[in-house]
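Remarks on the structure that follows.
One protein chain is absent from this view; the other protein chains keep their places.
Coming up: chain A.
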Amino acid sequence: MADSSHGAPGTSVTVAAPGAELDEFQNPGLPPHRPRLADRDPKAEKRAERQVALLFAISVVGTLLFFVGYFFIPLDQTIERLRLQNLMLGLGTAFAMLGIGVGIVHWAKTLMPDHEVTESRHEVRSEQDRQDAEKIVNDILEESGIKRRPLIRNTLLGAAILAPLPAIAIFRDLGPLPGNTLKQTMWDTGVRLTRDPSGTPIRASDVTVGSAFHVIPEGLNEVENKLEEKAKAVVLLMRLDPEELNPSPGRENWGYDGIVAYSKICTHVGCPVALYEQQTHHLLCPCHQSTFDLEQECKVIFGPAARPLPQLPIEIDDEGYLVASSDFQEPVGPSFWERG
């Protein structure tokens, strides 16, 4: 193999060189060029030439492979077929590209001249240019009269500051104003709790101790803006031993016989708090691991959320189905400036 590193091997230079009194070593200049094997040996040169050609030929094979994959592997709705086609298209492209790329680089490294060349840098600007430019700018300013006529300058300035404002204002209709939308959800007195996503109502007797339900309000699947309403209204329903719940004053009747419902939207940045640890009665948000304790009314016990999950007051209707007593008593989901 041709060694392309510089400097004659094993050159040990005498130490007591002239210039020992200097503060720094003098630049010894470019090391002597060392010819590569292909520079000296015509056989090696021929070999390198053949290698480059072979690499280009591999590229041709790669292109053919791509066409085989594209035309001769019909997709039949199975993942295996798709995988095979993807593999052949990908490997075909890879060989087609790598053949060309490696070939060219190999060509450059073995056969093209490898003499390093020195070129001098020039200044980014010359002093003469700077002076000329300065004079030109001054002449332009002078001829325009912008310095001598402050009335023109100031009115232009004022106009230029105001003129872009419509360009900002015109984006006003990107969206409606928030209004009260973030503070209310589809829940209301008597709205049944139904299963997500089927929308079938839930009886209190369906909810055994230890179980958890993903809940949406009845009728959600029929509304126009379903996803927007769902993003606020999803609820987790769980049943604990009533002894384990410690409702604060005023919230004693928000649950029903150990069944409680809490907003599923994290108060941190709004991910669904989807993980229920049955043993510890903790709710965990899989996005940022905020952990809420059901036994303490979903108080934050770990993670970046700062606020408990809002509780949905529930009761049962005449037919034994779970219904909401009212909407949430506070806005659900991530915090926002107007929340207070």
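The criterion applied here is as follows: a residue touches a chain if its C-beta (ideal position, glycine included) is under 8 Å from a C-beta of that chain, and two chains touch if they have at least 3 such contacts; residues count from 1.
Rule of thumb we're sticking to: contacts and distances are computed from a predicted model.
Set against the options "ABC transporter ATP-binding protein", "Cytochrome bc1 complex cytochrome b subunit", "Monovalent cation/H+ antiporter subunit D" or "Phosphoribosylformylglycinamidine synthase subunit PurS", the UniProt name belonging to the omitted chain is "Cytochrome bc1 complex cytochrome b subunit". Looking at A:E24, A:E80, A:E127 or A:E252, the residue that reaches the missing chain in the full complex is A:E24.
Of the options A:A38, A:V260 or A:A305, the residue whose C-beta touches the omitted chain is A:A305.
By the touch criterion stated above, the residues of chain A touching the omitted chain are 6-8, 11-13, 15-17, 19-25, 27-31, 70, 75, 77, 82, 85-91, 93-105, 107-109, 112-114, 116-121, 124, 171, 174-178, 181-182, 196-197, 214, 216, 225, 227-228, 230-232, 234, 264-266, 268-272, 274-275, 286-290, 300, 302-307, 333-340.
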